[in-house]
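The block underneath contains the structure these notes are about, expressed in structure tokens.
Excerpt of the complex: some chains, original placement.
The first chain written gets the first letter, and so on, giving A, B, C and D; residue counts start at 1 in each chain.
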């Protein structure tokens, strides 16, 4: 995932406006004398880094001359107490931008770190970790970026770039087969794979029979899943199989070992704890 | 905290745009035939509710005719498996709006629930739970609202509505006393209390002597804090005292029992787990 | 394709602002006395209608009370001289909104009409007409809607909702096979079909061999295409086949009869002539 | 017509957002490795160029470092197969920006080319080609620029910068004379010429008698027009005379030779075919 520079500036400028409002009254009174300073970003625990470019943009929004020097890249493990980036510029700009930069990096690195834990947990299996649309409102693109930094893959960006037939759709339409046919009539299969969420053998059989490209299992424990995966593979070797839902970290491997291709973890955003990162300022 | 209706519509419209993008392709193909449906919001665990008005706005952005009927209010405890709200409208609108409404309510109710746990933990002490500027970028107003729904109070909205002298400011200016004097010269004390972050006795004495209105202790364990609180109270009875930092939930009471007035918990946003809420749709 | 009402209002308000600017000086001086009037939209030639809802929104932006009554729907053929819609409201609002409403409907109906001509031209074959990303800047969603009104299907909405490997990509990566492998490594095949643009037999063979889901032929005359389609079908029965490029209307059938599934016409927007629609106002 | 640089950047950024959405998924997977490339813009037919500055801005929005080198200027005739501009920069930026840049230049050059055909058709007569408010919604400023690049002049930018009394106004007010008087009472004649649309001798006589500054004839064939122009000139030598409406290209000269000053062509935007321009990328 790559951001164009004008997009990221616009996004971050909104975050700066949210925190700075009509001005940083404390800092303006105390530190607007042009003194230069240096700030160090430090990891207070071992973490997977995400958000350096966004942190850089925070200071850039405030003053073009601020420079950030990075000693690690997004996606890297950073050790406890490591300084992974250094910022130089007017002291007041560093003080004013500090909190927004930290809030961004802490949030994104938290997601990246949790994602990496899932990735590590299923290492050696065939499956990959993917995200879902359960993201924090307003932050989807950034959280997707954090998932990629953590070694996961992205799934649907929104309701407009992928098909997923869920229970509620099936209930309205009357059946998986009919749903798939309608999507084909609408021409949606020219571009997109047809994906269906199933939670039992009957639904699975119907989806496979109707030509679904991807099956996402939901609401199943690993043992139940195992049987269905075997069945699906025996019926159609070409279909992609995945699991979606909350998937606790300690069960991730059990799920992955059923032979699925995709482990779609609902809670990468909602269960990640902000990563502990601090910022120390010193005058130059 | 109260939102004016045009502000909330604008905010939520951005979240809808983020998820729906150029259109919900699955639902448009399957359910745009005008069938009416009803959706129920269910708590999958006991939780403190927050975000009903925002969820309502999600559907309103998509179609003015959708109505939400609530059986609980923001700030209420909702029991596991309770249906706390019901939405009626075109089936496709419910399907398209479901995820954004859930993402909002899950995030905000998660924060409200965690806040309430802190509030309950310190019940009977003199202290109140307040939030800090460590919020998710773009969501400060909503997260503040969630903290209030949980029974907490709000602190600084941004850098522009309150003064806080932190270590970095002191280092630049040369001392707490000089910092307070400069803020007074700038006329900031006409409107705002002067607040100082301290982590030791020398700083505390300097802040009290210079006339700080509020002292926020940081980086102290409860025992250390206890001594400083006694000292501060003996020196100046009129000063407000608080603690700020991560404050683990299981230590909240120990901190509160030192006699502080304010328990500023950094992690209300960053450590809250999204509350488990689901949405079930049925045709009418 | 369905627009949510707040989106369409926002889009159309921009178009109104573009034309009305700081106010309709002629009309304000001549007709702001509150007189009611009625306006009729007339087809000056036989055409396929598209844009009624947008025209309605134009008047709604200017004054909420204006009402539009439609005698045909988007996608219908309207005969020469037919009045297909009637608007009632203050005379000045009709006069001020007329041009924007007409510009929108003329542009969109032009595209719908041209699309229908392609659809009719290939009727009875297996192929369907689809659009491409060659749209007028700023109007993609509306032009897509017009294509659907004309009986076509939509293809990629943007660079973010579908994969298409084009010559330039292949040149950079070194081969179609390698390109497909990289897309798979990036996990893009979980959601999207892998589509490849080819213009000769070697490329086609490489794409088929590497497992492409969709082949779009380009820069071929119908006879050349015919041979390649036969070859592709003999190799892989499951692959979707299409043609993309300018595809003159009088050759559309020849292309379609090669047995392709998709006729992607580049020029639906760029070659469509605005449909002749006029608006007659009379006082009530 | 001159654009200030911040305006054009803002406009083009919206077009880029429309096409790129949440990211160019194909190119990010295949070409985000920092390889430099060069792209050539080629005319596939003889055309009048318009939109170079806008194309330049497209790449600038994506990445500040991209540079465009032009071998022709807007308004120049470019021969078939000529390379009129060359872009250098990261390969992925060229691939991602290509379509928006082409869509813009093709649309604008199409209008410029058609305008030039009208200008050439009436060369040697007294008349000039001017545009009208029949433009593509959202693109008026750019299309005006294209008309100027083609050698035409601009007319009203919107309803706010010029007066035009049309049939509908006259019907409401009760007469051309009364309309002109009201506009004078409103003080609109301090700044603007008073222009009246007429389609017959009675209206013409009334407009001339009431002191109209400009007469725009409409719905007349050249022979009818001829007589009215002679009459108008004999009555008032100082009045400007024009024709407005669709004016087919092959009748343009006949209209111009009646002695009018202005040939206002309604169809410069709506009838122009996108100019065939292509873009070839090669690595450096």
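In this text, a residue touches a chain if its C-beta (ideal position, glycine included) is under 8 Å from a C-beta of that chain, and two chains touch if they have at least 3 such contacts.
From a predicted model like this one, the values you see are computed outputs, not experimental measurements.
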{"item": "Number of copies constituting the complete assembly, 4 shown", "value": "6"}
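As a convention for this text, only the chains that are shown with their structure count from here on.
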{"item": "Chain copies touching (subunit B, subunit C) - same or different residues, decided at half shared", "value": "different"}
{"item": "Cα-centroid distance, subunit B relative to subunit C, in whole angstrom", "value": "45"}
{"item": "Centre distance in Å when subunit A and subunit C are each reduced to the mean of their C-alpha atoms", "value": "33"}
{"item": "Between subunit B and subunit D, centroid-to-centroid distance (C-alpha), Å", "value": "53"}
{"item": "Of all residues in subunit B, the ones touching two or more other chains", "value": "20-23, 28"}
{"item": "Of subunit C, residues touching subunit B in the complex", "value": "1-7, 141, 157-158, 161"}
{"item": "Interface residues, subunit B side, partner subunit A - complex", "value": "14-15, 18-31, 35, 37, 91, 95-96, 98-100, 102-104, 106-107, 110, 133-140, 157-165, 168-169, 171-173, 179, 182-183, 185-186, 188, 192, 267, 269-271, 273-274, 281-283"}
{"item": "Residue ranges of subunit A in contact with subunit C within the complex", "value": "128, 130, 153-157, 160-162, 186-187, 189-193, 195, 214, 240, 242, 261-262"}
